[in-house]
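One protein chain is absent from this view; the other protein chains keep their places.
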Amino acid sequence: MQELLRRNPAARAWALIMPSLVFLLVFFVAPLFIVLIYSFLTRGKYGGVVWQFNPENFQRALDPLYFSTFLRSIYIAVVTTLICLVLGYPLAYWITTRPPGQRNLLMLALMIPFWTNFLIRTYAWLTLLRTNTGLINVSLMSLGVIKKPLPLFANDFAIILGLVYGWLPVMVLPIYAALERLDKSLIEAAQDLYATNRHVFLRVIWPLSLPGVVAGSMLVFIPAIGSFVTPAILGGGKSLMIGNIISNQFLAAHDWPFGSALSTLMMLVMLLGTLIYFRSALREGGGV
Amino acid sequence: MDSTPAVELCDVVKTFGEVTAVDHVSIQIQDGEFFSLLGPSGCGKTTTLRLIAGFEMPTSGEIRIGGETQGFRPPFRRPVNTVFQQYALFPHMTVYENVAFGLQMQKIDRAEIRRRVGEALEMVHLQGMEKRRPKQLSGGQQQRVALARALVNRPKVLLLDEPLGALDLKLRKAMQLELKSLQEHVGITFIYVTHDQEEALTMSDRIAVMNEGKVLQIDAPAELYENPKHRFVADFIGETNFLPVKIVQLHPDIVVELGDGTRLPAGWAEEHLRVGQEAMLSIRPEKINLYEERELSPPNATTARVQGTVERLVYVGTDTHHTVRLRNGDTIVARLQNFYVEEEPWEVGETTYAQWDAAHARVLSKE
Partner (left out) sequence: MTTETLTATQERARPQPRRLALGSWLLSGYGIVGYLFLYLPIIIVVIFSFNDSRSTAKWAGFTIDWYREMLADRQIILSLWNSLFVAIVSTAISTVMGTLAAMGLERYSFRGKLAVDSILYLPIIIPDIAMAIMLLIFFNVSGIGFEPWRVQFLGNRLAVPYSVIIGHVAFNISFVAVVVRARLANMDRTLEEAAQDLYANTWQTFRRVTLPMLMPGILGGALLAFTLSLDDFVITFFTSGAGFNTLPVRVFGMIKKGVTPKINAVSTLMLLFSLALIFISILLRTRAGDEEETIQFGM
């Protein structure tokens, strides 16, 4: 055995990887396949499943009742990603214009909110947005700016705001990294070749920062599509996303096969997103 | 003195996938020798060194150190030590800990380690630096620590992988001399990898010139320079003139012919060359002298002479390089020492006769 490990590097590699691999095969890959299989089974009377092939779960998922939630989730995730991009790009750009010492501090300051518990950050917006008792409406009303509370809560606006707040830092980070890597002499070269500021940005800065943009977008889109906490808290029980529907199938409706089918569909959307990401990353030739 | 070579490579081959890094290399390195592996980057010299150290295992062939076959012996069972290109000093250890590392691994007792580390640091003039970390040292000092760390183990053979490459020119020159005298002092066999021909010529007892995985010639520096046996060697070491020629005669004397029919005697030809073959005539620029017509002596069999026009003069301090255009269109460069400042130099456009001793002209195969 020891001799084998000494002589054969591949055997050594496998020995090192084995604990993690076995663990993940049992507690990650196997569960993944179980979900895939379950999505084709029939619901049992008291929860659980009956081993009977049943493609209806997917048909049911296409039922407008659920499918609309699905589309809304994608819509919310896309809008969240776009807003994060629009807000995050100039922020990343601003950070790169600062002196190096300040830059590191600003990046640290960016990540501190990200490292505080997501639940707390969502809760913070709950205390701000709630219709009658939220800080914003209460303050505006007591100042006499508005007469009736604004509809800030329990809608898509609240969810998108919560998601943008939660994931903005991970959009900024890769864009900042891409901009930071950008060779400043390229900008000077473009200026030397008669490019105006606008053209310097469109023809040099933006294309070179694209890998960061693509990476940041994926880092926002994937967790956004799988949101559970944000709609659960800021959706106020009215505005739901696919993650909440899935969890209901397990926690309330006890329809595991249907819940599995929805999970499978969600992962498919995610996989699709990732594929698009890799393709555009490859096309740009950037090593993201 | 025993006659077993310190290191012996017998027909060693090392391939990485499709690439043959070391191609049937056989070398014998004598005890106490300063031996250099010289060649351009990618020629296989570093791989050869790593094969000896045991970081790579040969695909085929055998490596013997002190007469002992090494086989698949890991590096820590080989009686050799390495000075790495970027020194590879352990950043998390002090200078003392770095130098003591090898001795600790060999389970040598503490007092002995203390004594030997002290000696080693003294040898490289680093006393008092024991507590420092590698980061706090200059490049030259790090270099010395790396040397001490290897030598403290009293290896049979010390392997050095371009150890001076990271130093600036002045420091490098100083370290070259220091390394050489250190080697003479400790009497250990040094195998030294470098791409710098001047460095190799300065320090080595013998040099193996490598290219594309093959050893082309192994000789003492002067021999290598004066009598290159391969076109690559003549080209890589120093500067030389190559004239394309056709071989007219090989015995008893060697005679070649330029494109315009001028016949020239030569001192040596590669063995495999045959009469009628195309070849290259190599002459070092400093072996060539330029004469006016009136200065010429009657032609003889040991002197080669070609007529041409002075085309360009480049003054480089000690010498002036004279580029001469021959009648057939080829050019050769003659390097004339600036012996007398007041002497009338050649002028561009003048007719001249380039002449050299046939013994210095070598016929090398085209490839």
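Chains here go by letter, A and B, matching the order in which they are written, and residues are numbered from 1 within each.
Operating definition for what follows: contacts are C-beta pairs under 8 Å (C-beta built on N, C-alpha and C of every residue); 3 or more make two chains touch, one makes a residue touch a chain.
Predicted model only: the values in this text are computed from it and were never measured.
Partners of the chain left out, restricted to shown chains and counted across the full complex, are A, B.
Annotation: of A:V78, A:L126 or A:A253, A:L126 touches the absent chain (contact as defined above). Within the complete assembly, A:M111 is the residue of A:V78, A:M111 or A:A253 that touches the hidden chain. Across A:A61, A:V204, A:I225 or A:L240, the residue that sits in touch with the chain not pictured is A:I225. Remark: the omitted chain is touched by one listed residue; of A:P9, A:P99 or A:G144 this is A:P9. Taking the whole complex into account, chain A touches the unshown chain at residues 6, 9-10, 12-17, 19-21, 23-25, 27-32, 34-35, 38, 48, 87, 90-91, 93-95, 97, 103-104, 106-121, 123-128, 130, 133-135, 137-139, 142, 165, 168-170, 173, 176-177, 180, 191-192, 194-197, 219, 222-223, 225-229, 232-233, 243, 246-247, 250, 256, 259-260, 263, 266-267, 270, 274.
Residues 53-55, 74-76, 80-82, 84-86, 88-92, 101-102, 105-106, 135, 149-150, 153 of chain B touch the missing chain (whole complex, contact as defined above).
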